[in-house]
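Heads up, the thing below is written out as structure tokens.
With one protein chain withheld, the remaining protein chains of the complex are depicted in position.
And now, subunit A:
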Amino acid sequence: MGTDPDSAVQRNRFFEKLTPYLFISPWILGFLFFTLGPLIFSLVMSFYDWPVVGERTFVGVDNYRVMLTEDPLFWDSLWVTIKFGLFFVPFNIILGLLLAVLLNQKVLGSGIFRTIFYLPSVISGVALVTIWAWIYSHEYGILNFLLGLAGIEGPNWLGDPSWSLLAIVVASLWGLGGTMLILLTGLQSIPKELYEAAKISGVPAWARLVFITIPMLSPMLLFTFITSIIAAFQQLTIALLLTGGGPLESTYFFAMYIYDNAFQYFEMGFAAANSWVMFLIILALSMLVMKSSSAWVYYEGEMKNKEQADG
């Protein structure tokens, strides 16, 4: 026989190792071409003056320099986004937690309420914005109508710079069903005996929430904290459709700034540089939160795998 048995064995082994990668290759290819590729490409782009049509020129870090030192809109939009985040993140988590705690009670129809509260998260953004546009409308909106019944003359929610950002915060919170759902699953994984033991020890309900529920829920709270920060920075749809960034740029978010640079002014290189700055900010914030987490997040893994070591 002519073939060398050793090399045949080795070839077999190579294919054996390759098989699992072949099975997941559709995902790998998709990731390379549609995620990692564009990511690196955008980094390259950010060092170019890159109009959609016409000559591209390498400009080094010029895009970053202009953005940080010459374009006041960069700082303004960043400030609007931060203000938005300062409202959105805490409210998203606190309201999500309160709803989750309420829905975790054994009450009649809690399943129905769970569905109702999650429903807005399923509705498309555009439909959502349309609903809110009607609610907030100065002339025929239901909000001002209701305020009128109480004898209050409602402001022009979307037209008044002192109210517009708040109006968008409230509209964004409409979608806190996702946060609620994550926290609800977390609540349901806390062993009931902890509460029973606390009840017998005379621990009042508020203390059970503060000293048992919240610490046991901290990994989920950390997760929702970070995803809320990311969501705040990526806020675009609602503002774009509801206010278009106005009035007086009071709702001109950072994501909208990127959007305008790319699709209004066709400065692809500049927009790419914007995106990378946003990415770095989110990265830095997330790392900060992660770093702080060792002080306040408790990772369980204890009640579930009952290690039965000897004493």
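In this text, contacts are C-beta pairs under 8 Å (C-beta built on N, C-alpha and C of every residue); 3 or more make two chains touch, one makes a residue touch a chain; residues count from 1.
Note that contacts and distances are computed from a predicted model.
Look at the chain that isn't drawn here: its UniProt entry, checked against "ABC transporter ATP-binding protein", "Potassium-transporting ATPase KdpC subunit", "Tryptophan synthase alpha chain" or "Urea transport system permease protein", names it "ABC transporter ATP-binding protein".
The omitted chain makes contact with just one of the residues A:Leu95, A:Leu147, A:Leu166 or A:Ile212: A:Ile212.
Check A:Val66, A:Ala198 or A:Leu222 against the missing chain and you find that the one touching it is A:Ala198.
In the full complex, subunit A makes contact with the omitted chain through residues 191, 193-194, 196-204, 207, 211-212, 215-216, 298, 300-303, 306-311.
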